[in-house]
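Only a single protein chain was left out; the remaining protein chains are all shown in position.
A and B label the chains in the order they appear, each numbered from 1.
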Amino acid sequence: MAEAHPVGFQWVMEAKRRGAKVFHVDPRFTRTSALADTYLPIRAGTDIALLGGVVRYILENELDFREYVLAYTNAATIVSDQFVDTEDGDGIFSGFKPETGTYDQTSWQYAGQENGGGAEDTEEARETAAGLRHESHGSPIPGVVRRDETLQHPNCVYQILKRHYARYTPEMVERVCGIPQEKFLELARAWTENSGRERTGVLIYSVGWTQHSVGVQYIRTGAIIQSLLGNIGRPGGGVLALRGHASIQGSTDIPTLFNLLPGYLPMPHHATHPTFDAWASSIRHPGQKGYWGHARAYCASLLKAYWGDKATPENDFCYGYMPRLTGDHGTYQQVLNMIDGKVKGYFLLGQNPAVGSAHGRAQRLGMANLDWLVVRDLFMIESATFWKNAPEVATGEIVPEQCRTEVFFLPAASHVEKEGTFTQTQRLLQWREKAVEPPGDCRSELWFFYHLGRKLREKLAGSDKPRDRALLDLAWDYPTEGPLAEPSAEAVLREINGFEVATGRPLGGFTEARDDGSTAMGCWIYSGVYADGVNQAARRKPRHEQNWVAGEWGWAWPANRRTLYNRASADREGRPWSERKKYVWWDEEKGEWTGYDVPDFEKTKPPSYRPAPGTSGPEGIAGDDAFVMQGDGKAWLYAPTGVVDGPMPTHYEPAESPLRNPLYRQQANPTRKVYPHPVNSVNPSPPEEHSQVFPYVFTVSRLTEHHTAGGMSRTVPPLAELQPEMFVEVSPELAAEAGLTHLGWAHLVSGRAVIEAKVLVTDRLTPLRVEDRIIHQVWLPYHFGFEGLVTGDSANDLFGITLDPNVLIQESKVGTCDVRPGRRPTGAALRELVEDYRRRAGITPERHAPVVTPADGEGAR
Amino acid sequence: MTPDPNSLYGPLDPAPEAGWSQAPPRMGFFTDTSVCIGCKACEVACKEWNDVPTSGLDLLGMSYDNTGALTANSWRHVAFVEQPRPAGHRTPPFAGNPTDGSVSPASAAVAAGTGNPTGTDPGVPPGDPDAAARMAAGPEFLGMPGSQPPGRTGTADGRSDFRWLMMSDVCKHCTHAACLDVCPTGALFRTEFGTVVVQEDICNGCGYCIPACPYGVIDQRKGDGRAWKCTLCYDRIGAGKTPACAQACPTESIQYGPLEELRERAAARVATLHERGVPEARLYGHDPDDGVGGDGAFFLLLDEPEVYGLPPDPVVTTRDLPKMWKRAGLAALAMAAAAVAAFVGGSS
C-alpha cells in the first residue's frame, strides 16, 4: 500500500499513531513492510491457505463475533444434504462436470431449494465472466431458508465451513505458504482480538489479488473472515480494494467490458436472453426477495437512454438492436483471434497491452496481424510502435515491410485538458474541471467517440439495412462547446443520472426509474449524481467544514453512501454496537435510520419489521437483514451460487507451481479458464514431469515511482530518473545458488519468453521452506518496455494466459521460470533459447496441462 | 549595530541578526524518518515547483536510492538503508525462514562503486565501499565483507532481523551557515525566515560555498556554473504556503513550521517512540548548542547519523572567523568606505 498507494497509506499511519497494529503479507519485503509491525513473507499464490488458516483458527476457537454472525450472516442456514465438500472430493466439490470443467450448482443450494432456480449454469457464467455482475448486487436465492440458530446442525453453514477448513492448521499454513507457525499465530491472534462490539479490523488488498486463477476466491476468503469477525459495514472494518487506476472502479460501473452494460446489467446472451422480458427477468428474478424488483425499470431506462424516442414499450425499447454474446469475447480471446486473423480493427484507448497484458509476445503478434489499429494516447507507447521496435522485430518474427497493420496514432487530451468524473477506489465520483485546452491534435475520448459516431451516422444516412438502424436511431445529440466542438461532459453525466423523458427533469435516484418508457437512465447505480440538476460529483466542501465521513465531498454510489451495508454497524435492534463504533442507528423517536453516513437501509423500515411469508422484492427483507443486496439479506460465508469455482474458497496451486498441492489431489483450480492455442503455453507443474526445468517462482508488481505499463511515468523525467532501469530482486541465497551478482545482469526464462534485468541482491527477499523444500522467489517490476526515457524488457512477457473463471482476469502475479546470470541472447538465438527450454520441459503446441489432475498422478495423497 | 557575539558560533536567532528587524518566527523542517515510506514525493514535488533538472538515469543499486545525494539537481534526497538489524518493537521479518547471512553490507559496498553523472559538480562521485558497508551494517559492523560477491557472504546463523531505513535529506539551513559566511558576492543570504538561500541572479559560480558546507550539500550545476540548493521554497513561504516537499509528503514525515514549535513536537515524538519501545529514536540537528548552532532543518533518526550519510558532529567551517574578523574588520571597513567615496566622487 505504501508502494502503490502512498497517499492512501497516510490513513494507515494515522491508525498506527492511534495504536493499530499493522501486518503485511507479501512475497517480498516492501516499503509497506518497512512500516508494518509484523511482516509475513508468503509463497506467491497461496493466500487461501493462509486465510483459510485464519478461518479455522476463528472457528476452532469460537472467536467469531457470534451476535453479528447470527444476525447478519448465513452461518445458521442449512445447506442441501446433496452437497459434497472438497475435503471428501479430493479437491473437487459436488456437481463437477469434467467435460467442461465447470460445476452444476444444484447440490450447493440451501436445503429445500435445490431446484428453486438459484443454481447457475456455470459454463455460461464462466464464459461471460458473470461474477462481475455481483459487484452491484448479490446473487438471488429463492424463498425462505431453513436455519439452526444454535449452529449445531451438521449441514448448517457454520459446521460446513468448520469441516472445510479443519485441515488448514498452522502446520499446514507453514507447509503450504512457507509462513512459520509462530508468525501465523501472531496474525491470527491479533486479527481475532480486534473483533466484537468495541473493536474492528480492516483487510486491505491490492488488486494483484485479482490476478490469480483463484483471484475471486482470495477475496471471498477475506470476506468470510471479516464477516465472521463482524467487520463489514462498520467503521474501521471492511475489505478494502486498492484499485490501481484513476477510474478503474468507474470502468466497471460504466463498463467498457464485453459482458456488461452500465450498472452491472448483463450484456444480452443469444441463448438465454432472446427477448427483453427474458433479459430483464434474468436480472429481476421474479418472486425472489431483495432489491431485484426494479431491475426491469433499470433495463428499460438504459435502452431509453440509448435509443431515445425510438425506444418504446411497444418495441421493447429497441432491445432487438442489442448485439448478443455467444460466449467468451474477453481481451485474451480477442488477442488469440487476432493472431488467427479473425479481427480486422482494434482500438487502444489509453491502454498499452504490449507491456501491460500477460504474454506480451502474443499481444504484439496479434497487433501485427490486423487490418488497422487506432492508438489513442498521450505518448508514443509500445503498442503504437510494435511494428518497428518490438522485440519480435529483433527476432525476425515481425518484419516491418511485411506487417500489414495500418496504424493511426491519435494524441489524447490529458486529465487537465477535459472535464469529467473519475470514480475512485471507494466508489466516489469526483468531477474534474478543465484547466486548459488540449494542444495540437490532442482530443478527449469524448470528442473522438462523439465525432466518430457523428461521422458513422452521416455515412450511413439513408441506409435501409436493418443492421444500421441501431446506429441511425441512436440518441446521439450532445451539445458541443468551445473551439474544438467538445461534447458537454455534463450533458453526458446528466444522461447517466437519468431524467424524466417528458420534462427533462433530472431524476433524484434509481428508485425513480420506470419501466414504461417515461424515464431514461444511463447507469442506474449512478442515479442521483445529478439530482436536482446539480453536479453532485463536483461538490468540494472542505474537509474541515463537515464531519469525518465527509459526505459532501464528491458523490458515492449508491445514493451517496460511503460505507456499504452500514446497517450492520448497529445491532439487531438498531442500536450501535458500542459508542466507540457508532455509525448508523435506528432513531426510535423519529422512526427512521440515521447516523453519520447515508443509512444503507430503507429509511423508515424498523428493526422489528418481519415480512409476511412469501413476500418478494425489497419488502421481503426483514428489519434486521443488513445485507440488503443479497437475496436473503445475509452476508454469505457460504455461497450457494454466484461463484463458479465453489461455494467456499479452497487452496489450489497456481497454474504454474514448482510444488504439488499439499492439500488435495486436484493441483490447480479445476474450473480455471485455459486457452489451448499454439502461441499459449503453461509451464509444467507437478504431478506433470519436467517442472524442475522452471524451478523458481516469480512475481511482479509496481514501484512507487512508476505507473502500470510505464506510459505515464517512463515518459516523465522526474519519475523516470527515480527508477531508471529494469531490475530483478533476488535473495542472497538465490544469488549464491544461481551465480548472480549485485548490479550484474540476469535473464529469466519461461515457456513464453526470455527477458533480462539488472540484479538487485537484497535481504528483502527470502527463501521459504515449503514442504521440506527450499523455494526461491524473485520479484520484478512490470513497468518497463522499449519506448520512453527509460527502457527495459517487459516482465509480463514471461506470463502465459490462464484466467480466473469468475471474471476472466489473468493469472499474472505468479509463474515459474529459470534464472540465469548474464544478458539474454539477441536475434534468432533468443527464440532458440526459449525453444530449448520448451523442449526440455516437454512443451509443444499440442500439449496442454490437464485441468483435472489425474487420480493416479504422482504425489496423490 | 554590533554583531552578536554568537553571530558565527553558538545559539542564535539568525534572522534578526541578519538585519531583519521585523523578522517573522524562524521557519524550518522537522523530518521524522520513523514515518518515512520512501516514496520520494518530496524529491518530485521539489523539482516540479523549483524547475530543477533531472539528475541522471542510472541504476545506482543503493537499495531504492537512484538519486545518490543532494546535488544542484536534487534538493531533496531520499536515502534508503537496508540493515540486518532489529527494528526495535517489531517482529523479526525473517524469523523462521531458511536464510543464510545478510548481504546488505556487501550490496551497499558494490553500489558505492557506482557514480551518477548528475550534470553537477561535485555531483554524486563514486563512494567509499567500506563506508557504505558500514552504513548498511550499522554499528556492529566488523569490517569489510569478504571478497566474495554478494550472496556468498552468509553465515550459517541466518538473518531473522532486518529493517529498511528511509530518510528524506535536505539542506539543513544552519543557524551558522558557512556557505553564506564565505560567499563573496552576497548570493547566499539569510532570509527573514532564518533560512539560507542562494540568489540565482547574484551567484557567479565561484564555488567557495562548496567546501564550506559541513554537510556536503552545496553543489554546482554544470553549464551554468551556479550553486543550487533547497531554498525552503522561499517564494512559497513568503506567500504563506507550505514548501512543496512538505505539502506533498503523504505521511507527514516532512513537517514545516516555526522552528520552536517543531522542536517541541519533535521532542514529544521521541518521547512517544521511546515509550513504544523504539529506544533508538533520536534527534539530529535540533540542538542550538551544536557545531552549527542548530539546524533549521532537523531530523528524527533511528540510527547513528553516519548510517544515513550524515556527519556525526558537524561544525561550521567558519567557526574561527571572529578571531580573524577583529584584525581584518577595520581594514575591510576602511576599504568599503573608500569605495563608496570613489563612487560618489566619480559621478559628481
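Convention: a contact is a pair of C-beta atoms (placed from the backbone, for glycine too) under 8 Å apart; a residue touches a chain by one contact, two chains touch by 3 or more.
Assume contacts and distances are computed from a predicted model.
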Among "Dehydrogenase", "ATP-binding cassette domain-containing protein", "Anti-anti-sigma factor" or "Peptide/nickel transport system permease protein", UniProt-listed name of the chain not shown: "Dehydrogenase"
Among A:Arg324, A:Arg610 or A:Arg839, the residue in touch with the chain that has been omitted: A:Arg324
Residue of A:Pro27, A:Gly196, A:Gly250 or A:Pro686 touching the missing chain in the full complex: A:Gly250
Contact residue for the chain not shown (choose from A:Pro27, A:Pro353 or A:Pro767): A:Pro353
Among B:Gly28, B:Gly101, B:Pro250 or B:Gly293, the residue in touch with the chain that has been omitted: B:Pro250
Residues of chain B in contact with the chain not shown: 1-3, 7, 14-15, 17-21, 39-41, 43-45, 48-49, 180-181, 186, 188-192, 197, 199-202, 233-236, 238-239, 241, 244, 247-250, 333, 336-337, 339-340, 343-344, 347
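Note that in this section only the chains that are shown with their structure count from here on.
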CA centroid of chain A to CA centroid of chain B, Å: 44
Sites on chain B touched by chain A in the complex: 35, 37-41, 43-44, 47-48, 54-59, 61, 63-64, 66-67, 82, 84, 89-91, 93-104, 106-107, 110-111, 114, 149-154, 159, 162-164, 166, 250-252
Of chain A, residues touching chain B in the complex: 2, 6-7, 9-10, 13, 29, 31-39, 41, 178, 180-183, 186, 703-705, 717-725, 727, 730-736, 740-743, 758, 760-764, 766-769, 774, 789-790
